[in-house]
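A single protein chain has been omitted from the complex, and every remaining protein chain is retained in its original position.
Each chain gets a letter, A and B, in the order it is written, and its residues are counted from 1.
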Amino acid sequence: MQRDQLVYKNRNRVRPDGKAKVTGSLKYLTDLSFPNMLYGKILRSAYPHAKILSININDAEKLPGVKAVITHKDIPGLNGFGIISPDQPVLCEDRVRYVGDAIAAVAAETIEIAEKALQLIKVEYEQLPILDDPEIALEPHAPQLHENGNLLHQAGYQKGDVDEGFVRSLVVIEETYQVPRQMHTYMETEGGVIVPEANGALSVYVGTQHGYKDRFQLSRILGKPEEDIRIISSPMGGSFGGKDELNIQPYGAILALKTACPVKIHQTRKESVISGLKRHPMRITMKTGVDKDGKILAHKVDILADTGAYSTLGPAILDFAVEHATGPYMVPNVKTEGLSVFTNNGVAGEFRGFGGNQITFALEGQIDRLAEKLNIDSIELRRRNIRKVDDVGPLGHRIAPTNGASDVLEAISNHMKIKRNELNNLNLDKFKVRGIGTAITMHGGGLGQGRLDPAGGRLSLNKDGKIEIAFGFEEAGQGILGVIETIVTEELGCSTDDLSIIIGDTALVPSSGSTTASRGTSMVWHAVKRMKDVFERKLLDQASKHTGISVNELQLSSGGVSKLANDKSFSLVMSYLELAEHMNKSKQSSIVTTNFDFPTTPDDVDGGHFLYTFGSVLAQVEIDLLTGKVKVIDLDQSISAGPIVSMKGYTGQIEGGGVMALGYTLMEEALMVEGKYITENLDAYLIPSISDVPFAMMTEAIESLHDGDPYGPRGVGEIGTVAVAPAIAKAIHDAIGYWVSRLPVSSEEILQAASHRRMKQWAKVEQ
Amino acid sequence: MGESRAVTVNQPTEDKTIDITVVINGKEQHLQTEPTKRLVDILRNDLDLTGTKISCGIGRCGACSVMINGNLINSCLVMAYQVDQASITTIEGIVREEGLDPIQTAFLEEGGFQCGYCTPGMVMAVKSLLADTPNPTEEQIKTALSGNLCRCTGYGGIIRAVQRVIEEGTYL
Partner (left out) sequence: MKEAWEIMNSISSDVSYISGGTLMQLQREQGTPLPENLISLEKIESLRGIKKVVSNGKTMLEIGALTTLADCCSDPLINQEWDLLSISAKSVASPAVRNRGTLGGNVSYRIGDTIPSLLALDAEITWFDGTETYKEPLYDYLKNPPAPAFGNTPVITSFLLPETPVSTKLMSFYQKVGRRESFIPSLVTASAYCCWNSYNEIDYIRLAVGGGANAPIRLKRCERFLKGKVITEEILALVYEEIIDEFKPDSDMFVSASYRKTVVANLIVSKLEDNLAESP
C-alpha cells in the first residue's frame, strides 16, 4: 500500500456550478434564445425499414411561417455521420433503416408551425421486411442493411484450450443471459441553438461529449472548414454516453445556414426516445467449468449484440465486452466470440459501462451458479480465482499493478457478514422474503490500446489576473468542474477565487479528447501534474524579477505570489492581477500547454486497457410473494479507484450509477415490437423514482493504490453501474432459490418461481 | 374563484388569443396568449423564466414543477386559460432576500444534484412538502417527491438534503 497517500483537503467543497443549478439561473443550451430565432423540427421515418420512393415538400414550404424545408438534396458535404464510420445518413434519400431515420427538417417561426409543416411533407414508402432481431438479420437470405452485410463487427479472444478445460472440469454450467435495450434518459433531451455568424461561420450551442469530434463531423457534413465551426457543448442536463454521437446538430446547422437565422431544436421526449441511442441488447451464452476446488478451468463465451441500424460505437462496445468477459478472474482456457449485428431496431451505442454491464451480469451469474453447484460460498469461490497485484489483464496484456480486485472483494465480504446478521434477526411479513447478494467487477478506463486517446490542457495567467485552466471536456453533470477546481487549487496552492475554468467551447479550449470512458478525472490530474512545474516556474520567475525576491522564497498562494518568511508564515508580495499586468507589459507569456495520451498497455493488444477500477456491490432485496415484485432494500458498493478528488462527486457517481443499474435490472426496457418503440415516453419507459431506491446507500471508497502507482485518481463515472444487476440477481436467488437470467427481472417470472416454493395450497399458479 | 360557470375554450385555429392576468413570483403580468398554450411554454419561451425545465411533457418527470396558488403543479399539464387570475411561483421566485432558500443551500451542500436539470422542479417539490409537513417521515418524503425523477443522483443526495433541512428545522 502506498504510504503517504494523496488526500485532497478541499474534496468536500461545493461544486462551482452548484449555485446556478439550485437557483435555476444556469442557462442550459436548450434554454438559450437569440434574436430572430427559428424553431426546427425533424421528420423521422414512418417505418422501421422501407424504400423511399418520393419526398414532396411543396406544401410544407408554402405554409406561412415556414422558412426552410431541407432534404438530402440540401446537404453540402457528406450525407453521413458516425463517430467511427459515417454510415448513418443525415437525411435519408432512398431508404430508411429504423424509425429514427431523418428524412426532412423544417425551420419555422414557431414550433407549432414547424410541426404542422412536418405533417405536410409527403413521403412515399415501399415497406421492406423488418429485421427486428440479430438472429434474423444473420440468416443467409436476410435483406442486407449495409453494403458489407448485416454483420457490423466480429470480435474474439482465445487462450489455451477450452475443450480440454471442460473435460477436466468437475462442474460445468451453461446459461444464456439476455439483457435489454436501456435508455439513457438524460433529463434534458437533445437540443440547443445553431447560430450563423459573419462570413459563413457557425456557432453550435448543442451539448455533446466531445466538442472537437462534433466539429470534425459537422465540417464533413457541411463541407466547411473546421475553423469556421465553433462548438459550445457545455453544460448539459445529463448524457451518460448518449450525447457523444451527433444528434440534432446537422439539421440545425443546415437550417441555420439556409435561413441565415439562429435555429433552435429541442427534441420532445418522444422524439428523443425514437431517435436517441440506447444500450446494446445482448444475448450472452456462457459455459464455464471448474475443478473440485472451484478453480475455473475453462470459460467459453458467445455474445450476440443488437446494434440497430447504424454503427456509431458498436464495434468498440463489443470489443469492450469481449475484453471483460473474464472480469477480474484468472482463467487458463478462454474462448470468447462476439458478433455485433445490424437490425432495424433503435441504434445502440455508447452508454455508461460500455458493454461491461452486459457481460458482467453474465459472468457473475456463472460464478454464483457454480458456487451453488459446488456448495462453496460464492465470495470464497471468487477469492479462489481472483487476480493478484501483478497478474496480467483479461486479454493477457500487462496492466498497471493493482490489488483492487481483492480489496473490493474483501470489503464486500465484511459488509456481507454484518448485513446477513441483521437479516437473520429480522421479522418479516409472512408474504415477504428477503435475500442478499454480492457481485464484483473490474472496468477499464480510457479508450484502450490502439485507439486514438489524446488528452491535453492549457494553463495560463489571463489578463484579468485569473489562473485560467482550459480543457476540452464537457460538464454533463458528472462534476468535472469540481474536479478541475479541486485539483488545480490544491496542486498550485491558489484559491478558487483566483481560478477561471474554461471548458466545452472549441473557440477557447484545447482538445482534451472525449468526455467519456471515465477518463476526465484521470486526464485532468495528469494534465495538471504535467503543466504545474513549468507554469509555477514561469510565474515565480516573473514575480522574482519584479520584486527582487529570490525564486526559492516565493510560491503561488491564495490571491497571488507569497514570500516564505523565516517563521514559515507567508505574506503576499504580488497579487495575480499585478503579476498579470507585469507579464503583459514585459510581453512574457504565461501559457503552458500539454498534450499526451491516456496511458495504455505496452503490449500490442487491440483495445486492451491499462488502468482499471474495481467495484463490489451488495444488494438486499425483498420479494413480495403475492405479486412477484422485487424491491431493493440495500444497494451498497465498495470501490477501488484511487484517491477521491471530490467527495460528493464520487458518492454521487456511485449512488447514481447504482440506481441507474437498479432500473436496468428491475424495470427499464425500451421495448420494441417489429422495429417500433412501445415505450415512447416516461409513462411507459420507467426509471427508478425515489420510492424505488434504498433510503440510504453506502459507498465505501478504497483509496489506496499499489505502492508507487504514478497514475493518480481514476474516474468513477461508470464503475458504479457495472456489477449491480448480478448482485440483485444473486439476492433474488438467496431469497427464493431461483436464478434470473433475463433483465429486466419480470415480476411474473418471479411470482411463478416463488409459488413453486409456496406453502399455501391456494397459492398455486394459475395455468 | 368568484364565478361559477362553464367556459368555452377555443383553440387558436385562426388568430384567437385571450388576455390573462397572472401573478408570477409576486409580480402581476397581463399576457395575451393562445388559450391552450402550455404554462411551461409561457414561462420558458415568452417570459424567459428558463429555471422551469421541460423533459417529458406529460407530467411524468416533474422537471417543470411550479407552485400555482400554493399547490405543486406540473406546468406542462396546465394551459394558459387555466391559470388566469392565478398566483404562480417558479424556482426564480423562491430565493429569499437574505440569499438562498435553506432547501437550496441543503441541496448545494449535500450534493442533491449533478446535472441540475431536475433540480428546480425537485426544489419546488421539497418546498411544497415542507410547507405542509415541516417534519415529514421517510414515507412522506417519498410520496412527496415521487413525481420528480432524477437520473443522476440516485436520490441519495436529495434525501440527505431534505433530511438536513428537517434537522435544521428552518421550516418548522
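Here are some notes:
Here is the rule we use: a contact is a pair of C-beta atoms (placed from the backbone, for glycine too) under 8 Å apart; a residue touches a chain by one contact, two chains touch by 3 or more.
Since the model is a prediction, treat every value here as computed from it, not as a measurement.
Only one of B:Thr52, B:Thr89, B:Gln114 or B:Ser128 touches the absent chain when the whole complex is considered: B:Ser128.
Only one of A:Asn10, A:Ser691 or A:Ser741 touches the absent chain when the whole complex is considered: A:Ser691. Against the chain not displayed here, chain B makes contact via residues 1, 3-11, 13, 36, 38, 56-60, 62, 65, 71-74, 76-79, 81-82, 125, 128, 142-144, 146-148. Touch with the hidden chain on the side of chain A covers residues 268-270, 431, 625-629, 631, 667, 671, 673, 678, 680-681, 683-684, 686, 688-692, 746-748, 751, 755, 760-763, 765-767.
Methods note: only the chains that are shown with their structure count from here on.
Our note on geometry: chain A versus chain B, Cα centroid distance of 30 Å, whole angstroms.
Residues of chain B that touch chain A in their complex: 44-45, 48, 50-58, 60-61, 63, 90-92, 95, 100, 104-105, 107-120, 123, 138, 141-143, 145-159. Across the complex, chain A meets chain B through its residues 14, 17-28, 31, 33, 184-189, 235-238, 240, 266, 268-270, 476-479, 648-649, 651-652, 655-660, 662, 681-683, 687-691, 693, 695-697.
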